[in-house]
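So that we are looking at the same thing, I have put the structure below in structure tokens.
After this line comes subunit A, so read on.
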Amino acid sequence: MDVDRFEIRLCGSGGQGIILASIVLAEAAGIIEGYNVSQTQSYGPEARGGRCKAEVVISSKQIDYPKAVQLDMILAMNQTSCDAYCYDFKPNGLLLVDSDLVEQPPTSRVVPLPFTKIARDVADTNLVANIVALGALGHFCPLLSRQSLETALFARVPPKTKKINSKALQAGIKAAEKFNLDTLPRSIIPEEEEI
Partner candidate 1 sequence: MAHEMNGRKFLLQGNEAMAEGAIAAGCRFFAGYPITPASEISERMSYRLPQVDGTFIQMEDEIASLGAVIGASLAGVKSMTATSGPGFSLMQENLGYACMTEVPCVVVNVMRGGPSTGLPTSPSQGDVLQARWGTHGDHPVIVLAVSSVSECFSITVTAFNLSEKYRVPVVMLSDEVVAHSRETYTIPSADSIEVVDRIIPNVPPEWYKPYEDNSRGVPPMAAMGDGYRHHITGLVHDAYGFPTEKQDEIETFLKRQFRKITNGFFEIQITKKINIEDAEIAVIAYGSVARSARRAVAMARAHGIKAGLVQLVTLFPFPKNSVVNVMRQCRAVLVPEMNMGQISREVKRVNTGLTEVSKYNRIDGQLITPLEIFEELQKL
Partner candidate 2 sequence: MFSGMTELRHKYLRHHKKFPHVWCPGCGNGIVLGAFIRAIERLELEKDEIVFAAGIGCSGRMPTYVDFNTLHTTHGRALTFATGIKLAKPSLHVIAVMGDGDAVAIGGNHFIHAARRNLDLTAIIINNQIYGMTGGQASPTTPYGAHSTTSAFSNIEHAFSIAELAVAAGASFVARGTVYHAAQLDKLIEKGISKNGFSVVEVMSNCHVQFGRRNKMSDPVTMLNWLKEHAVSKDNGSSLPPDSLDDKFTIGILADVDKPDYIEEYKKIRQKAKRD
């Protein structure tokens, strides 16, 4: 698929696996699907807690500016990071949030899914909430196949955790499949004359 810049931002708190999820996403698009990819991140001094943001830019052309300019998708894994980093959307940009951890999203084009709860249900641990969310992101991202996401994931995680990660990814995809995008407004830009 020919694409100029498809931009995804993932944010949450340190320790939620935001950066790992962004790397898997980038490898699925860059190594397996063959796009040019740039993955960047910013974080504070904390290894756990604090705010954490990662971005992935996917393009069929050479990528000039490595960070996001206008976003197609944002994933927010808690309210603090959602408040801090949910900006620069394209008009049809899509926001995915952990519905239990983000109570008030800043836009109406939002897919709220309980990623952390799903992780606990299928894998008995919060640790794979990032992978559940990755499954959902992958489902809504037109550039990635399930297969490529799974291959990229398995290449990155320790072999022992393959099964649990696979379960989490599938659960994320499944939850996303149940969500009907047609229920959302098509653009986040309010039509001014109607206000």
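Candidate entries met the following condition: all candidates are chains of the complex that A comes from, given by their letters.
Assume a contact is a pair of C-beta atoms (placed from the backbone, for glycine too) under 8 Å apart; a residue touches a chain by one contact, two chains touch by 3 or more; residues count from 1.
Please read these numbers as outputs of a predicted model, since none were measured by experiment.
This complex pairs subunit A in touch with one listed candidate out of 1 or 2: 1.
Listed in rising order, the residues of subunit A touching candidate 1 in the complex are 23, 26-27, 30-31, 35-45, 63-67, 69.
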